[in-house]
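So the structure is just underneath, and the comments pick up after that.
One protein chain omitted, others in place.
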Amino acid sequence: MKILYFAWLRERVGTGEEDVTLPDGISTLAGLIAWLRTRSPGHEAAFAAGKLVRAAVNQDFATPDAHVANGDEVAFFPPVTGG
Amino acid sequence: MKILYFAWLRERVGTGEEDVTLPDGISTLAGLIAWLRTRSPGHEAAFAAGKLVRAAVNQDFATPDAHVANGDEVAFFPPVTGG
Amino acid sequence: MACIRVQTRDIDVGAELAAVSAGRTDIGGVASFVGLVRGTAAGRPILSMTLEHYPGMTERAMTGIADAATRRFQLQACTLIHRVGELHPGETIVLVLAAAPHRQAALDGCAFLIDWLKTSAPFWKKEAFLDGTSAWVDARETDDLAASKWSSIEIA
Partner (left out) sequence: MACIRVQTRDIDVGAELAAVSAGRTDIGGVASFVGLVRGTAAGRPILSMTLEHYPGMTERAMTGIADAATRRFQLQACTLIHRVGELHPGETIVLVLAAAPHRQAALDGCAFLIDWLKTSAPFWKKEAFLDGTSAWVDARETDDLAASKWSSIEIA
């Protein structure tokens, strides 16, 4: 699955995009985040911001209980600040 | 004093501007209107619209009890419809 | 910082907007309203619309409205341009611009200015219809209501 990072999440993780294979047993956004945090200190630093991290699954805003599967595009970013 | 007419008041009176000398004893806008109505059938037709006539004395919106004197600029017009 | 004009020529909205913010970096937002001549009135096709004003008093009224909006919404700049003379469907009648550090003041200032301009500035419209007739436009009660909402907020 494709994982995208924006703004300061991108800077902390160190990349804007990575391709990962979802481990068996993970099927929710919350599970995906818990697993991604273990991938590097940068990932851990990005997700440590907790409540300030927003997510989208296949370009729709998503909550932690959202279903995720290989083939999905999942993005993580801070609260939006455009306009 | 200078009297100005705008929009359909101008069309009914037949002129946009006239110079008049205020007769003795008239000192309010209401008195001026009563006198102007007697000047021609066109004036009468213009002021017959009654509540639809607005007025300004020296370029400020004015009510019937407003004081008027020779030297003033008095204008009559319908409710505004700009914008 | 108010720009007030009554003119027969067309209004260049881009140029007016640029003029408001030229050389400044303190403005956060500019809200605007552009009024256009519609092709029909109460379903009847219009050939043209002629706008008349009261030279002198009209500009004074517009200046008064601009000053009131500037004080009330702490505007950094505002522009009121109203056309007069004969206009045709699709043409611009009026432009209002309100600039402020943040968007809510700019949006509110713009709405205030156009509401008051419609109810308090001495302009009169006459519509010429395609069938050869013409008629002065009647003042609309909804316009007076739109302007009066600002007064009640001011008192509250």
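By letter and in written order, the chains are A, B and C; residue numbering begins at 1 in each of them.
Convention: a contact is a pair of C-beta atoms (placed from the backbone, for glycine too) under 8 Å apart; a residue touches a chain by one contact, two chains touch by 3 or more.
Nothing here was measured: the structure is a model prediction, and the numbers come from that model.
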Wait, the hidden chain, what does it touch out of the ones we have here? A, C
Write the list of chain A residues that the hidden chain touches. 4, 6-8, 56, 59-60, 75, 77-83
Chain C residues touching the omitted chain (full complex): 12-15, 17, 21, 23-40, 89-90, 101, 103-104, 106-107, 110-111, 114, 118, 146
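We adopt the following convention: only the chains that are shown with their structure count from here on.
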Need the CA-centroid distance for the pair chain A / chain B, whole Å please. 74
For chain A, which residues are shared contacts with two or more other chains? none
Multi-partner residues in chain C (2 or more other chains touched) are none
